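Missing here: one protein chain of the complex. Every other protein chain is in place.
Lettered A and B in written order, each chain numbered from 1.
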Amino acid sequence: MRWYGRCARRVEGLENIALQALSGLASASSLFLVASGLTVIFGVSRIVNFAHGSFYMLGAYIAWSLVTRLPRGDFGFWGGVLAAVLIVGLLGAAVEVLLLRRIYRAPELFQLLATFGVVLVVQDATLALWGAQDLLGPRAPGLRGSVEILGLRFPRYELFLIAVGPVVLGLLLLLFHRTRWGTLVRAATLDRDMVGALGVNQRWLFTSIFFLGSLLAGLGGALQLPRESVNLHMDLSIITEAFVVVVVGGLGSLAGAALAALLIGELHAFGILIFPKITLVLVFLVMAVVLVIRPYGLLGRRPAGLIAPGPAEPVIRPAPLALRRLGLAALGLAVILPPFAGDYALSVLTEMAIMVLFAASLHLIMGPGGMASFGHAAYFGLGAYGAALAVKWLALPMLPALALAPFAAGLAGLVFGAFCVRLSGVYAAMLTLAFAQIAWSAAFQWVEVTGGDNGILGVWPDAWAAPKLAYYYLTLALCLGGTLFLRRVIHAPFGYALRAQRDSPLRAEAIGIDSFVVRFAAFALAAAMAGIAGGLFAFAKGSVFPTFLGISRSVDALLMVLLGGVQTLAGPIVGALAFTGLHEQLVRLTDYWRLGLGLIILALVLFFPQGLAGAARARWEARHGDA
Amino acid sequence: MLAVEGLAAQYGRAQILEGVTLGVEEGEVVVLLGRNGAGKSTTMKAIMGLVRPSAGRVRFRGQEIAGREPFEIARLGLGYVPEDRRIFGELTVLENLEVGRRPAPPGMTPWTPERLFALFPSLAEMRRRPGARMSGGEQQMLTIARTLMGNPRMILLDEPSEGLAPVVVERMAETIGALKREGLSILLSEQNLHFAGVVADRATIIEKGRIRWSGTMPALRAAPEVREQYLSV
Partner (left out) sequence: MATLEVAGLAKSFGGVAAVRGVSFAVGPGELLALIGPNGAGKSTCFNMLNGQLRPDAGTVRLHGRDITGLAPRRIWRLGVGRTFQITATFGSMTVRENVQMALLSHGRRLGGLWRPVAGQEAGTAEALLARLGMAEQAGRPCGILAYGDLKRVELAIALANAPALLLMDEPTAGMAPGERTALMALVAGIARERGIAVLFTEHDMDVVFGHADRVLVLDRGALLAEGAPEAVRADPRVRAVYLGSGATQGGH
């Protein structure tokens, strides 16, 4: 709640609109601070930094602690804010030095996993240090009250915030385009090793970039103090929005980020007035529209090429005999043991089987396809809703309802995929997220059909599959079949064509491969497979909820694939088992499960930078040859 | 100037260099000859620290540099021109040069963009063009110019004549002569024997990661069997 909102009682129409616009500008300014840091970090390091929102939150918390402890007055307030901002900058630099620096050479997007580990750790650390209750900061000395312009009263602090954005933008532009440091940073963005070979210590370059980026996030957070309460949800709410701003503006473009922040800020201010029904997705709708019209954002440019290619992806070979034996043994256990397991264990096993297929379907587009998806849960959820709606509205029995799941999800995959696969890299990933959010809000807000937040209950299996054990075997058969089919596809010409367009779009096109068609078909196939997983999940739980399509489930899928290793076929399987098992156990054991999970993720990232299965393969190759 | 002894390197488990020994004296031009895949580029990368040597010693101007970071090695005055050019595609010609700039050691006339444009006139016409929009040969010139901006005492040139028009190769040969007269030492890898013959003082032949022959250029000219065996000429 904005403070002036509390004090302003009855405002006239015109004043209301002006104030609303002003508040939009102030939000835009704060959003720009955070987004500019994110875009700077991404532009240079190509790291999708989920932890950026955590630095924003820490900026606010640390500033609160300092400002409330230091003597009141100008020095206390501004000194506290400044110190908090510097501390956050240093924390960002420390994360780079201790964590990210060690994994720059890991496969693309792997660093995302590491930054997500940081998010989890910071969340619980913040909870432990500052507690769960919202904190209110003091107002800024010297900027209390409001000024009168043209007969309208404007809060001073909002005006101050509005001024901060453009000033920071100007300074950053100068820094990047007029200083040697800026030139070096831009060069390092394109080819790190070459910059090193020219005598530049590129490590410090990267550390300084993280310092700068985190500092901007911290500044954004600290300056919120007089405006909003400080709470534990600040990190995730700002990070999605900052990503949207960065992508809508065009990755790496500061001016673009400013423009997009303006757009999103005002959208928030007026969206509630104009489209109260769809406020939740307004932002994502705008992003989808922008990306469909301008695939590189408002001011982004198509990369000019000549970005140093990373090391080539490894060759995919048929699994060695030992691995096949191991797989068979695991399968044997999965078939033989469950009759002796209890209900809880059975439901965990069922969930694991489902997650294996879910992760494997994401892996098809992420690994061989080379397209990241931040919204894969959409297809999982649509499969689940497809099946549940068939039961509820068509009164279908379980099997026909289940058969509908891949079609519902696959259809969505065809429609969304047609737009997503035209884009590349993070743009494509963010567009998948946008579509997932749109699907989620449909499930959430179209109450008449979906039951909204209450979900759809009573989606139970038919009598023959009602016992947990029977349902487990059904799930195992379908998920295993689906996963093996995906494996087969990867070894078949279609899977090769998919990898071909990832490895070299130029060469693929030159030998007659239509990259768009191949990516599109793979996207739809992956969606359909996720749909099967979702349908099975619906019957396993007996109900469906909007969270099935939520961001956090999409993130789970990403984590599973990355944890296991994108570059191996066994990766998603191992990752899904490890992640589901860990998550399940930690939640049972401790309230601080985020901390535990985060630390485990960080440890895995540091010690197995190719994912679990990737590390196992590296070991195997080191011992048995086959380079 | 540079003394390499028993240098070994591998990619993963594939042993690429198995004990390379060679030396370059002050002001000398040495050419590293060999078929493709012989290990010329890997030798240069290992000297430069871009590939971590698994064994052996590299001494540059009296200091042991094996295992050091590339940027430290570059700061000691060793420049590197990679075979694949590695121009910063989104930076302009002038900005590419700026990235390479380092202060000159005392007593050396520092390279400036203007001096380099005199050496490579076609670059002067495209100062503000992004690197990605240059032809292959133009990029080759830019990458050499960029390394010279670091005012190195010695440079490693990986196949500089590759992909250049014959007139430009001739100019390149003159350039190398001029650099040599300025006192720069050069280790160059080549497949073009004619070019090597014009610019180099000594040759070292590498094959399957080992040095097979070393000697002066006249000695190589007088040894057709060596050329036939290792260079398939």
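Note that in this section a residue touches a chain if its C-beta (ideal position, glycine included) is under 8 Å from a C-beta of that chain, and two chains touch if they have at least 3 such contacts.
Here the structure is a predicted model, which is why all the values come from computation and not from measurement.
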Touching partners, among the displayed chains, of the absent chain: A, B
Which of A:15, A:266 or A:503 contacts the chain that the document leaves out: A:503
Of B:1, B:154 or B:173, the residue in touch with the unshown chain: B:173
Among A:144, A:488 or A:619, the residue in touch with the chain that has been omitted: A:488
Contact footprint on chain B, counting only the chain that is left out: 11, 14, 34-37, 41, 83-84, 122, 133-138, 140, 159, 161-170, 172-173, 191-195, 198, 231-233
Those residues of chain A which, in the complete complex, touch the missing chain: 309, 311-316, 318, 488-489, 491-497, 499-500, 502-504, 506-514, 518
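The working rule: only the chains that are shown with their structure count from here on.
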Mean-CA-position distance for chain B and chain A (Å): 44
Sites on chain A touched by chain B in the complex: 180, 183-184, 186-187, 190-191, 193-202, 303-308, 621-622, 625, 627
Touching residues on chain B, where the partner in the complex is chain A: 12-14, 48, 50, 69-71, 74-75, 80, 82, 86-91, 95-96, 98-102, 130-133, 146-147, 150
